[in-house]
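Data block below; observations after.
Omission of a single protein chain aside, the complex is shown with its protein chains in their original locations.
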Amino acid sequence: MPDRTMFDLKPTDLKPADTKTDEATKYLSHLELGEPDKTFLDSNELIINMGPQHPATHGVLRVILKLDGEKVLGTECVIGYLHRGVEKIAENRTYTMFNPYVDRMDYVAAVSNGLGYCEAVEKLLNIEAPPRAKYIRVILTELNRLASHQLWLGTHALDIGAMTPLFYTFRDREEILKIFEKYCGARLTTHAFRIGGCQYETYEGFERDVIKFLDFVPPKIDEYEELLTTNRIWLERTKNVGVISRADAIALGVTGPVLRASGVKWDLRKAQPYAAYSDFDFEIPVGTNGDTYDRYTVRMEEMRQSLRIIRQAVDKIPEGPIMAKVPKVIKPPVGEIYHSIEAPKGELGYFIVSDGSTQPYRVRVRPPSFVNLQALGIMVRGALVADVIAVIGTLDIVLGEVDR
Amino acid sequence: MLDYITSYLSSNTTPGQAGNVFWATVYILVVFGGISVAVMAMNWLERKALAHFQIRLGPMRVGPHGLLQPIADAIKLMTKEDIIPAEADKFVFWIAPLIILCASFAVYIVIPFGPTHAITDLNIGILFMLGVSSLSVLGIVMAGWASNSHYPLIGALRSSAQMVSYEVAMGMAVVSAVLMTSLHGLGPYGVGVGTSGTGTLSMIGIVQAQQEQHVWFLFKFFPLGFIAFGIFAIAMVAETNRAPFDLPEAESELTAGFHTEYSGLRWSLFMLGEYAAMIAVSSIAVTLWLGGWYRPFPNTLTGETWDLVFSLFPGLTFLGLAAIAFVGVRRMPKHPYFRVQTIGLAGFGAVLGLIGLILFVPPVRNRIQDIFWFVAKVAGFMYLYIWYRATFPRYRFDQLMKVGWKVLLPIGIGVLILTAILGVVL
Amino acid sequence: MQQAVQPGMQPVATTFFFYLLSGLTLLSGVFVIVRKNPVHSALALIFGLLAQAGLYLMLYAPFVAGVQIILYAGGIMVLFLFVIMLVNLERSQREEQFNKQWLVGLLAAIALGGLFIVVYVKGKNLFPYRIAQPVETNNTQQIGVMLYGQYMFAFEIASLLLLVAIIGAVVMAKKRI
Partner (left out) sequence: MVATLKSQYGSGIREANTYLGQNYMVVEPSIVSEVLQILRDREQFDYCVDITAVHYPEREKQFDVLWILYSFPRNERIRVKILIADGESVPSAVSVWATANWLEREVFDMFGIRFDGHPDLKRILLPDGWKGHPLRKDYGIIQQDQEWVKANLGIESGQ
């Protein structure tokens, strides 16, 4: 006969399979947790384990929640379940061999990972990719940004309960993946670029496909907006949920759409242009009060800006070689550089130290999702359990990148 | 014995009223059989319509266009192992789905499919309906408690709190509709205190009142009737834990709410109960606001020709369905693998066409008239349910309670007061 | 039994139903006391109340039956179950409840039974011996008219009382006043 009720469960007597509570309480001990409100009939707080395989945690992220009834007192993220030691592997591979590993980190935006790495090594070798290669790189990266945002929108809306956007976004994302497949043979982890330029010349129908895609997508994005932007329940579930102020965002090193939604007008493509971004004009969407709804509008606007960039890039794509003169065996001079690009999730940086040999001495990847996830604790304190799911969705984290 | 049976046929009252036990049981069997078939059809419709909303095909594999999918589901659920959690409370665990099922099916005793087509006509029809629908809360709480684990208990507490609070809002809307039955003016704003001066609670009485007043209560005192209907529509969606209010079984937070630990046949009882409750609650909305079994505009478009036109509708709809089926048959790919499916679909189309033709035969046509209109209106509501589910994201629990208590209830009381004032003043 | 056809109920095999329903009520009453698990006794109580609603229907008082179902079974008992499930009943506290004083209980029961019998025998003429007659007019309307007509004042006081109770509950559960 179940003689205990939920609220009288002291953390210690939870079934071990349920939560490793002693370990959980150790985790949470250091956090300065809000005291549960002393009510007339005081309900003691409960530790719930949003475990590694929870349906809404975008991969293997374990969040330990300390709840007072429904309110979240404190959270502790336990990560590392998907740690493959990419940086250790880098030290035992040559520069070109390491290139495919980079795609496996943020598998949703693999093209921009590749772009970051290739440009970092080019900077180390002090060589410049030819203009045509740069344009192709910009087109593919922006397409990838669109695909990443679409995937984000689909799963984010699904977490909050709206089922239909998921299918719309995945249908449109399919078009982009087709273009990638035709260009470089792979859909997700594309390995599209090489150090010094692009591997393949664009297949002969490339411009036609991209232009067809550019006319196909804008009404589709309006379709997503139609479904969600003015949907009262969507507004209610996202307005001032997971608010992060401008100062907190900067202090926490949050970057990308999450930072822009808090009012910081900063985008690496404009601040420190790389790979031919200086030739295109596009705006940077900025939010005002940094809540989930602002992040939603910022990302939707970014999708449209990406389309503008791709259209300009396709119109002005120059002819010419696609691969710079790169020595057969890449042995960059001794030294270290840090190069970062604007990935869909935020600032993706590569800090490469070379000791003159063919293998990098140290490759440090600065993952945007890892740093953005740190902001979860502040955004969620005092919110409800349903908001934790919404906030994890709006941070747009990919566990491959968080754990590396 | 025989005359006991035939005697009822002459008296045009409901079997319950005429105290005729035999016909009452016949009606009960017909209604409950009809509801189970309707639940199966509703299940198929929901999966297909939801799929087409989301630009996918939905079940296509089992039978032509997935027509046999509900049957396949039913068999699967029957044969699945029925797990009872270790420390669960056997008796409470076993009885919970039964209570929900009985509660949602008991409502059908009162629902009038036609002037005489109702199991019985309690003169407290609406009150009985409200009472019984509040019983299903018990079932949910017991289901949550008996599964003896965190998440079902939280899910059960949440959904019972939700149902209790939306019952209040639903009650307000119903009372304002019942209030309108006591008025006797014609047309939307006509009013005059009738002879008895008091309305009726009995469902058939309400529908007849709408007939006498030549207006559906939806349009009575125009904004008020409509607002009351709106409140009832929202409350009924919340009452059956559907669409924007389906928080208890919100997958993203609490895995699957109060029926997490159930499986196999017991779980299908929950589903059966939920769909039956959906049909029941929407048929009450139809009775109260959309003029039950009367065809649209019974009073304005009267006269022989109009009656004939409206009476053809049932036959036409079935023929239309048959036509759709045949279009499906023609578009079926010619591959031999699909031959069985084309034959099946063609047979199904033929059956529908046959029913359509039968419905044109005059005696059948008149008798089927009111049942058809009632079912058509309820079907409209069912489609609304699916539409909600496709478009709306989910409310958070506190927002859900806020809407229930701070929005629906005040408006409900406001509408009630205004209807009363208008009823007296006009 | 006369076969009067009238708008309300049509009596059908009343005697059988009467004994069935009252038997059920008694049985569930006993169950409420005997069951160890509070949830089971609450369920028994609900079942008893529903059986009572059936009895009211037998007495041609549909309104009271409807209210009985809504108020008791639907409302109060749900709150009973809420309280039973939420308040943490320590296992120990529930054990001693069955102290074994059968003897005292039996004596009290016999005394009470005797008292009932005496009252029944003495006041024979108090209980009118006739089968409940089906009420002519519609009973619900009558109650409505009476409730808001003659007993308007009492009705208002009752609603005030309820208001006080609600406010009290809110104050108790409110977190930060």
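Should a chain be cited, it is by its letter among A, B and C, assigned in written order, with residues numbered from 1 in that chain.
Here, a contact is a pair of C-beta atoms (placed from the backbone, for glycine too) under 8 Å apart; a residue touches a chain by one contact, two chains touch by 3 or more.
Computed from a predicted model, the values in this text were never measured in an experiment.
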{"item": "Contact list for the unshown chain, restricted to visible chains", "value": "A"}
{"item": "Options A:171, A:304 or A:364, residue touching the unrepresented chain", "value": "A:364"}
{"item": "Given A:104, A:123, A:171 or A:220, the one touching the chain that is not displayed", "value": "A:123"}
{"item": "Chain not shown: contacting residue from A:252, A:314 or A:398", "value": "A:252"}
{"item": "Which of A:79, A:227, A:379 or A:395 contacts the chain that the document leaves out", "value": "A:79"}
{"item": "Residues of subunit A (touch criterion as defined above) contacting the omitted chain", "value": "30, 79-80, 83, 85, 87-89, 91-92, 123-124, 126, 248, 250-254, 264, 266, 271-272, 335-338, 340, 347, 349, 351, 353, 361-362, 364, 366, 370-371, 374, 403-404"}
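The working rule: only the chains that are shown with their structure count from here on.
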{"item": "CA centroid of subunit B to CA centroid of subunit C, Å", "value": "31"}
{"item": "Inter-chain centre distance, subunit A versus subunit B - centres from mean C-alpha coordinates, in Å", "value": "45"}
{"item": "Multi-partner residues of subunit A (each touching 2 or more other chains)", "value": "1, 5"}
{"item": "Residues of subunit C touching at least two other chains", "value": "37, 85-86"}
{"item": "Residues of subunit B defined as touching subunit A within the complex", "value": "50, 53-56, 87-89, 145-146, 148, 150, 153-154, 244, 246, 250-255, 389-399"}
{"item": "Complex contact set, residues of subunit B against subunit C", "value": "16-19, 21, 89, 91-92, 95, 122-124, 127-128, 130-132, 134-135, 137-138, 141-142, 145, 153, 157, 160, 164, 167, 196, 198, 200-201"}
{"item": "Interfacial residue positions of subunit A with respect to subunit B in the complex", "value": "1-2, 5-6, 9, 18, 48, 55-56, 70, 157-164, 166-168, 171, 227-228, 231, 233-234, 236-237, 384-387, 389"}
